[in-house]
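The complex appears here minus one protein chain, its other protein chains still in place.
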Amino acid sequence: MIKVLYFARLREELKTESEELELDESTADIIALKLKLSARGDLWNEIFGGDETVMAALNQEVAQSDEKLKEGDEVAFFPPVTGG
Amino acid sequence: MIKVLYFARLREELKTESEELELDESTADIIALKLKLSARGDLWNEIFGGDETVMAALNQEVAQSDEKLKEGDEVAFFPPVTGG
Amino acid sequence: MMKEIRVQFETLEPYKEIDALRADNKAIGAVVNFIGLMRDFNEGDTVSRMTLEHYPGMTERALEKIVDEACGRWDLMGVRVIHRVGDLDPLDPIVLVAVASAHRGEAFKACEFIIDYLKTRAPFWKKERMADGERWVDARHTDDEAEARWQS
Partner (left out) sequence: MMKEIRVQFETLEPYKEIDALRADNKAIGAVVNFIGLMRDFNEGDTVSRMTLEHYPGMTERALEKIVDEACGRWDLMGVRVIHRVGDLDPLDPIVLVAVASAHRGEAFKACEFIIDYLKTRAPFWKKERMADGERWVDARHTDDEAEARWQS
């Protein structure tokens, strides 16, 4: 299993704070995971399949799209940060 | 008359806080005034005739050596500033 | 090096933090601090309230990394980064970055470096409430430029 978290605008629009997914082909790396999520259609497709800038973190560090996932990983998706 | 002020190390070493001088050839500009002061010998010569960095202000603005003096001017001599 | 990094729901009290940073250390000659405040106006609209969300765990790691990087680049005697989350009203401090050093040059650079990186790398998100609804704040392009300055 991997844990997937959503923050800010994403969390609100997707009405999802977090979920657990099986680790398999469709969640092998972050880019695969994004494809899987966009396949859910509607807002999921708009957010993960479109032009929107979505940042990803792997185990609480900013991650690149091609980073491989392993059992127990925590992946987070969120819009560009606006703190400070 | 012109007024001449001394600050910090200069004030202490010369044991002079301020003095009034006649406006004449020997006080026509700041460089002439410095020559006049160094001619007093001893510490005056060391400070105004030597290698020491002495800054000059004319009417409370930093001044160049060749600035002309006129009746009522306030000239100040002091070491490089060290505030802040 | 005294280092303190905190994310809090409680009101941020900058002066208390600066006092704690100085901690009666007579070797400190310079304290530079940045206080980010909630404005009642943004992008042409009056903003009455703000909610700050963050990613617990990642936030602290990101801030630690930024502060450690600053400590590696400059000779510092103390750093404090305190960031608010939750609901804020206009005038409320959002963030404090306070840096102490023997001389001012390093404190200035480190303070600006930390806030520039925080703005682009620490997972905080602002949501503004206006008279006619609410909106998530968009990332500012100028923040990316500010960060990029340090990469040389």
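We just call them A, B and C in the order they show up, numbering each chain from 1.
Basically, a contact is a pair of C-beta atoms (placed from the backbone, for glycine too) under 8 Å apart; a residue touches a chain by one contact, two chains touch by 3 or more.
From a predicted model like this one, the values you see are computed outputs, not experimental measurements.
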item: Visible chains in contact with the missing one; value: B, C
item: Residue among C:Arg6, C:Arg22 or C:Arg121 that touches the chain left out of view; value: C:Arg22
item: Residues of chain B in contact with the chain not shown; value: 5, 7-9, 11-12, 57, 60-62, 76, 78-84
item: Absent chain, residues of chain C that touch it; value: 14-15, 18, 22, 24, 26-41, 90-91, 102-105, 107-108, 111-112, 115, 142, 146
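We adopt the following convention: only the chains that are shown with their structure count from here on.
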item: Inter-chain centre distance, chain A versus chain C - centres from mean C-alpha coordinates, in Å; value: 27
item: Inter-centroid spacing, chain C versus chain B (mean Cα positions, whole Å); value: 49
item: Contacts with two or more other chains, residues of chain A listed in rising order; value: none
item: Residues of chain C whose C-beta touches two or more other chains; value: none
